[in-house]
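Only one protein chain is missing; all other protein chains are in place.
Up next, chain A:
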Amino acid sequence: MSKISEIIKTTNLTKIYGQQKSVDHLNITVNQGEIYGFLGRNGAGKTTTIRMLLGLIKPTSGQIELFGEDLFKNKKEILRRIGSMVEVPGFYENLTARENLLVNAKIIGVHKKNAIEEALEIVDLHHETRKLVGKYSLGMKQRLGIARALLHYPELLILDEPTNGLDPIGIKEMRSLIQSLAKERNITIFVSSHILSEIEQLADHMGIIHEGKLLEEIGFESLRKRNRKYLEFQVSNDNKAAMLLESHFGILDYEVHDEGNIRVYSHLGNQGKLNKVFVENDIEVLKIKVSEDNLEDYFTKLVGGGAIG
């Protein structure tokens, strides 16, 4: 059996309610082992997308492939491989954490004796033996939601805004829990949020959704590179300018773009010195630009104004 590297793949996924397109021709790809951040403002279509991925709602059109198979052709088997937490997780408040997990274990058919105990240990709730879930704080419920999602040893974890409503310590704990799950259990994680910094700290790869449309899908490494501050020179001879950067200043962190544009990622603030050396070596400097872009500005520009969320 060949190994599937694309765990989630949607093709032109669309959901229309009346006249409103909640999700509009969405094409996302999540690869095995990565933490994929799904970023968008409130009402952007994140939860609708997640509900479609989990088969809770049917798409108006488009396709969902999970583990290389059509979700709606083999839903039962596919769902067996997924753990999920959609928004604030709901529980039977008259039951304890163990009893709540027992409901899921019985339905899924988890036969491993200590599966419930193991799941509770992961989220550090194994000491709460008698407390009813109705008495849990929101943070505890979120952690219990993760335990429930992990109960059947899923290969893919889909989490919808798992840090919503948590205090800063709770957010930090949730973040390290998600990261450790990806590392130690090699679980592919799809996590949505409207908070840019959350996704930035958590994910390797990210999709940005706005008004139902995917604006961009990008790895954080390339994104940071793209959004690093730089000096840009437009010069008459880019080869010679590049040689001077290396020989004169020892600069290796630069990129040569088309039309004689060179981006220098170090020596920021030294544009005067660099310009002087270029001119002294008969290189015409047509333009000097100091980039001011950072990650937040990038998102603001992308979604058309206003901060995410």
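Just so we're on the same page, a contact is a pair of C-beta atoms (placed from the backbone, for glycine too) under 8 Å apart; a residue touches a chain by one contact, two chains touch by 3 or more; residues count from 1.
Note that contacts and distances are computed from a predicted model.
Missing chain, UniProt protein name, picked from "Anti-anti-sigma factor", "Methyl-accepting transducer domain-containing protein", "Acyl carrier protein" or "Bacitracin ABC transporter permease": "Bacitracin ABC transporter permease". When the missing chain is restored to the complex, the residue among A:G37, A:P89 or A:P162 that touches it is A:P89. Even with one chain removed from view, chain A keeps its contact list with that chain: residues 51, 54-58, 75-77, 79-80, 82, 84, 86-95, 99, 102-104, 106-109, 132, 148, 152.
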